[in-house]
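All protein chains but one are shown at their positions in the complex.
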Amino acid sequence: MSHILEVKDLTLHYLTRFGQKIHAVTDVSFTMKQGEILGIAGESGCGKSTLVNGLMGLFIPPLYPTSGDVLVSGESLMNRTTKDIRTNILSQKVSMIPQGAFNALNPTRKIKDIAADVMAAHSENKSGNKREIYERLRERFDLFGMETDRILNSYPIQLTAGERQRSVIGISTLLNPKVVIADEPTSALDVTTQKVVIKMIFDLLEKNIFSTMIFITHELPLLRHVAHNIAIMYAGEFVECGTAVQVVHDPRHPYTKALMGAMLSADANQKNKKPTTIEGAPPSLAKKIEGCRFAERCPSARPECRNKNQNLRMVGERLVRCDYAE
Amino acid sequence: MFKLLKNLIKEPMFVIGSVLFLTTILAGLFGPFLYVSMPEGATYEAPSATYLLGTDNLGQDYVALLLKGLQNSLYVGFMAGIIATTVGTLIGLFGGFKGGIVDDILNMFTNLFIVIPSFVVLVLVSASWPEGRSLTLIAVLIGLTTWPWTARSVRAQAASLRGRDHISLARINGATNLEIIFKHILPYLASYVFMVFIMQVASGILSESAISMIGLGPIGEGSTSLGVILNTAKNNSAITDGYWWGIFPAAIVITMIVFALYLLNNSMEGVFNPRLRK
Partner (left out) sequence: MFKKYPTVRYVLQRAIWYFLTFLVALSLNFFLPRLGSDPVDIMMAQSSFSSPEIRKQTEENLRKEFGLLVLDKQDSIVRDTVRSIVIDTVVNVVADTVIDEQGNVTLDSLGNVVVSERNETVINKHEKIEINAVKASKFSQLINYIGQVFQGDLGTSFKNQKKVSEIIAQALPWTIALQLPAILFGWIFGNGLGALAAYRRGVFDKVIFPLALLMSSIPFFVFGMVLVYFFGVVWDIFPAVGAYSLELTPGFSLDFILSIGYHYILPFFSIFLILAGGQAIGMRSMGIYELGTDYIKYAKWLGLKESRVLVYLFRNAMLPQLTGLALSIGQMVGGALITEMIFSYPGLGMAMLTAIQTNDYPVIQGVTLLITTSVLLANFTVDILIALLDPRVKQSLSMDAK
């Protein structure tokens, strides 16, 4: 079966004002099948959000692609104009659910008008009958089991945090995109609202509004429930990729292990386990990094780790970027 | 602090602004003492080797007039700027920090004097001042009518600092209000207040030239300003008779100072608020 999303050795960099290149994403490769949910986890600043832009083919200066390729249903997103990407890819093939829906909606526009803008931007007939657009909107929002009329006719400030986030999800998935990237869709929400949002995402998956999703979060336990596969990202690289069960319950890379150790767990048999912290900070990406990127903070680092570049290799049926992992 | 300065020096706007500003400051400070004025010549003599910028309607050397005018305009600008910044910062800090009814009252005053045009106040007082209006009087008047702008922006900043942890901590540790204001709030706002001060100096120079232009400028021996020079030239029909040297040098000098100050302000804003860069 052909892959719906194929990422090959994707490397991205930012160009600073003084001509310095900062490689925020290095050699990221993965593939996704129709119906797959991939979780990507990592600390803030690890390159998750940059990767999102790359996966949408959206390169707005100072972000530039260095090398590699992204294919959606076999169609490459590289070397295309922003206008081409905007009209043919965004919202239709790849769409994005951003974090912090509080600020993601234009404060001076009603929900229905923002949604109508999305439809107008991607419809063939430019004029687009307004009533027709709203009719379609109403149908779609009715699926969510919300008070459709009130929400559509509200300004963002008149809605609760949960309603706003659900409106964002509704708007992002309006055109049945092939791949949805959810960037921390539940952080900054309280626990009850988090559940409502997750439930809505699964509703949409069930109703086949979309089927393939990349779920980005820093909450590993959440991924265990949501994702089929999980990739752990550190300093712009994938350090471990495997199934959700493998990565969460049996991590092999020292960083994944540390990350799991840093999580507080509600699990009863882990009551006496103290959460550990990861000392230090990720390396600066402004300079060329020699050797393993995690070596400085790795509890089991060996002297040679600092000089030797690590590559992804198979360890216990999953990919790990560590020569000494077992 | 040092790093900020290093970043500033990389900004072409800052470099151009400082060079322009230092030039005008030095010319204004020392020019009138160093330049030996030419004896009076004929009315509106065109620029020549003797009179580099020509003469005015009384045959006075324009270079000497301009240097003196620049000095006086800078004096008014700085004096007005210092008054407006001091009064505005104190009121803004106090209101923003205190909050509650004190803030409400101070804020009402600030808003009141923002909507009542300072130009009107300047005209009304200047027009009825009994004897000679001195440069200092004009500067004080400008300063006392423009402080609300400073107060308004400082208040907003101070209010946003009020809730910060280190302020609450200081308060728990028994610091007095004055201590908190001067030790914990003012240092955070220093760069901001300085930028506002720069804008106040610019607006002081502009206000002086405007009030002089309608014939309500400083009167008296040696109190000519850039605005007075322009007003005299206009009243003696220098424009319509084609005596460009009566207008252009003074016009360029005013624009230069204000432009330099705006450049400084904008480049600093860029460094203090990185979003504006790129």
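Letters A and B mark the chains as written, and numbering starts fresh at 1 in each.
Simple rule for what comes next: contacts are C-beta pairs under 8 Å (C-beta built on N, C-alpha and C of every residue); 3 or more make two chains touch, one makes a residue touch a chain.
The model shown is predicted, which means the values in this text are computed figures rather than measured ones.
K.L.:
Using the document's definition of touch, tell me which of A:63, A:121 or A:222 contacts the absent chain.
P.N.:
In the complete complex, the chain left out is touched by residue A:121.
K.L.:
Which of these, B:9, B:127, B:169 or B:190, touches the one chain of the complex that we don't see?
P.N.:
Answering carefully, the residue with contact to the hidden chain is B:127.
K.L.:
With the full complex in mind, choose from A:24, A:70 or A:89 the residue touching the hidden chain.
P.N.:
A:89
K.L.:
Spell out the interface residues on subunit B facing the chain that's missing from view.
P.N.:
Interface with the chain not displayed, on the subunit B side: 13, 112, 114-121, 123-125, 127-130, 202, 206, 209-210, 213-216, 230, 234, 239-240, 242, 244, 247-248, 251, 254-255, 258-259, 262-263, 266, 269, 275-276, 278.
K.L.:
Considering the whole complex rather than only what is displayed, give the residues of subunit A touching the chain that is not shown.
P.N.:
56, 58, 60, 83, 85-87, 89-92, 95-96, 98, 100, 103-109, 117-118, 120-122, 155, 157-158, 168, 171-172
Here is the rule we go by: only the chains that are shown with their structure count from here on.
K.L.:
Using mean CA coordinates as chain centres, what's the gap between subunit A and subunit B in Å?
P.N.:
Taking the average C-alpha coordinate of subunit A and of subunit B, the gap between them is 51 Å.
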